[in-house]
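Shown here: the complex without one of its protein chains, the others still in place.
For clarity, chains are labelled A and B in written order, and residue numbers in each chain start from 1.
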Amino acid sequence: MSKEIHASEDRLHTRALIPLLILTIVEYEVFTFSKATVAAAKQDAWLSILIGAIIGSFFVYLFIKLAARFPNKSYFQYLPIVWGKPLGFLISNLYLLFWLALLSSIFYETLLANKMLFLPQTPTIIPLILFALSLIWLVSYGLVPMIRFFQLLLPFLAIPLLLLALLFTTTIKIDRFLPVLESGLLPVIKGSYYSLGAFQGPEVLLFAAPFFLRIKDGVKSSLLAYNVTAFFGWSNTVAAIGILGVQNINESVLPGIDVVNLVEFPGFPVERFGLLLTLPWLIGIYATLAIYLYLLCSSTFYLFNLRPRNWITFFITAIPVTIAYFLPNEAWHELLRLYLTFVTVPIVYILPVMTLLLAVIRKKGRST
Amino acid sequence: MFNFWKRNNTPPTINNDTNFQKVPNENHPEGVTSGETEITSERSTFRNNPQRPPIVRAIVGDKDQVVRGSRLRFTEDARYNLELLRNLAPTSELIAETISLGNLAPKEVFLIYLGNIANLSIVAEVKQRIKMIKARTLYESSYIQRNIEDSTFSPFPQVEASERPDVAVSALFQGRIVIILDGSPNVLLAPCTFFDLLDTPEDAYSRWFIAASFFKVARFIMLLLAVCLPGFYIATLSYNPEMVPTRLLLLILNSREGTPFPIYFEVFLMMGIAEALRMMLIRIPSPMGTTVGLFSGITLVIAGLFSHTIGSVLVIVVTLTVLSSFGIPDYDLRSSIRIIQFMTMIISSFLGLFGFALSFFIICIHLATLKSFGIPYMAPLVTMEIGAWGHTLLRGNSKEMPIDDTYKPQNPQ
Partner (left out) sequence: MRSKLALFLILPLLLLTPGCWDLQDVNDTAFVLGIGIDSPSNSDTAKYKVTFEFAKPLSTRENPKAQSLAASMEADSILQAIQRMQASISRRISLSHLRLVAIGEDVARTENFQYLTNYIMREPDMALRLRLVFVQNAEARQFFYTNPRFENRVAAEMVAMGMLQKELDLNRTNNFLDFIIDLNRTKGVALGSRVSIQKGENVVVRDGAAIFKDWKLVAWLSADEAQASNWLLEKTLAVVVAKEKENTYTYRVRKKDTKFKPVLDDGKPSFVVAVSTEGMVMEEAGKDIDFSKPENLKKMEELFNQAISQQVKSAIDKSQKELKADYLGFDKAFQKYHSEAFEFLNWSEIYPTIPIQVQVDCKIKAYGLHK
């Protein structure tokens, strides 16, 4: 899967950035919306997420600028140009490790959700393998069909989540948010760091940039996508604090599902609306797994100069599946997630911005 | 590796052997025509005089009934069909090419397109694929349909079949190619996208755009229902009953109390009975045909309900599914959807809601990766041409016929 694109092949319209980004970023945080944020900022977590979204949008804007400097190249192709070959190779491998850890974590979350919600008694390897096989099938087609797939799935994700956001407004109790800014501004800033750490995904547009018509014009679409995702996370957090209460969030394992089961709709006094959350969650997880698997496989082929072979794809997929399967228990996974949240801001957000700065300083790439 | 159903074709090139240029008329000055077209074939060149074909009205047993629109239909005579098209699209750009297929009993195949609108590389590709067909003879256009498709294994047809001339003419103006086989009233329209299959002429002929859009959206919802409903029913009730509202659940429990079969078996049984009824309704001779069919269906259901063999909520679910599947206008797609229903039901029976979601993903992956002669199957939804959504997903309020770029060459500039 070569990254150089011939001019005769069709390129995607920049509007296709919207489903790509939304579906990549939305995954587990629909369920947990980074418990770390709520643990750090307590009832002001909604403020942290807002601040995080603003900072994140700024970063996304810088990403587009970076992608516009190297129009037909993907991120790993111009990393060596900007940083120099050995450092570029090192950074690319850092990304590979990051993706591997992220994939293991998401596979583990699938396992956990199956064990608790969907299929408690089925051996957990079976859903994992089925997901992995269908993902390999999707990945083998390349990025453009994957983006088409995302476009198909986007309404099924967005509509239930928007419906939920509407339903939440009826059940939220405002007094659970008071007092505002109880412990000052510092916990809110810490919460923003964690909430940014839950939004892994914008770096995908650096890799998908060669497939788009004119990535410079993609600012509006990518900002829209990022903020829509931030809105989903924000509404879920607000609902959780307003309905569940901060202490219960800290004690609960899947606060998102607990919140949704507590929503009250007129005429349905004690019903649970968990269905409105589980289906979008499955879609988000599947899409995120697909895109990261694609990035992992294609980058491995590119970095180590391998010929794309099927057994290598199988092997690469098997690694995170094995790690997820053999992770001892939920406590280890929480630890892994905490490390990932910590590490996301430097790797996903700051590294490309440093690349951009270096490129500007060293005058590499096309300046616009 | 996984593209095992892709054709091993050479990429499309413009085939310069075939003469697709217009041959100017000897008796008329160049460029001026009065509705006459030249037909060039690989055997001989001759000119036809346009004659008005006899008008045939209201065919009995028509499966494409319309409230508003012409009731002309294609017949088995290829020349008649060609004349019909020529009269409905009287332009000098209309080009028809003849290919002869079949080595024992050759039949004529006409390839018709509009020279200034159709995508010429697609025309060349279609022609090449048709020429590669090896057969002793052809009785029905479905032989051609199966052989020129990108993937015969896929449940979704990539070439549309229609009996209506107005549909064929609108396809011509979209830039598609009409293929007429002598001896078959179904003409093929190639290439096609998913939304062409879900399109009906009523959408274009209705006066008010909001009503037309509403019906279009209703058809999409019915498609979703038809594919998902029985699988969803099995998945929630057998694996995750906590997702069902309590009162509804208690109602379903009451309706199923005492029935001997588990849920998945009941659903399969009822769907099988629905299929059997459908087969019977096609074959039973009239005049008593429909009445007997109706009565047998009703009797089965009522007897089952009274003897507590099936539950009443199940009857609702199955009837709703059967109804929804008839919201799909295209016959091939409808049959495929019926089979996809069964696939969803099987996977849901094994893996519950997770399996239901997985089958949904597999169908979507397949739709997203399918191509019909190089055009993505889910265009224009998927190529994000919002301008084209106005007459695909909804119907826009335009006073003129919409012009879409789905079938144009994909390169920018």
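Note that in this section contacts are C-beta pairs under 8 Å (C-beta built on N, C-alpha and C of every residue); 3 or more make two chains touch, one makes a residue touch a chain.
This structure is a prediction, so every number in the text was calculated from the model and none was measured.
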Legend entry - Listed residues B:Asp77, B:Asp166 or B:Glu242, member touching the removed chain: B:Glu242
Legend entry - Of A:Val82, A:Leu117 or A:Ile316, the residue in touch with the unshown chain: A:Leu117
Legend entry - Selected residue (touches chain absent from view) among A:Pro210, A:Gly256, A:Gly274 or A:Gly365: A:Gly274
Legend entry - Touch criterion as defined above, residue of A:Ala39, A:Ile55, A:Ile81 or A:Leu130 at the omitted chain: A:Leu130
Legend entry - Interface residues of chain B (partner: the chain not displayed): 1, 4, 237-239, 241-242, 246, 249-250, 252-254, 256-259, 262-264, 308, 346-347, 349-352
Legend entry - Where the unshown chain meets chain A, residue by residue: 116-117, 119-123, 126, 129-130, 133, 175-176, 178-179, 182, 244-245, 247-248, 251, 253-254, 258, 261-262, 264, 269-272, 274
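The rule is simple: only the chains that are shown with their structure count from here on.
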Inset, instruction - Round to the nearest whole Å and give the separation of the Cα centres of chain A and chain B. - result: 38
Legend entry - Partner chain B, residues of chain A touching it in the complex: 8, 10-13, 15-16, 114, 117-119, 122, 126-127, 130-131, 134, 136-138, 140-141, 145-146, 148-149, 151-153, 213, 268, 270-272, 274-275, 278-279, 282-283, 286, 310
Legend entry - Complex contact set, residues of chain B against chain A: 1-3, 236, 239-240, 242-243, 245-246, 351-354, 357-358, 361-362, 364-365, 367-369, 376, 378, 381-386, 410-412
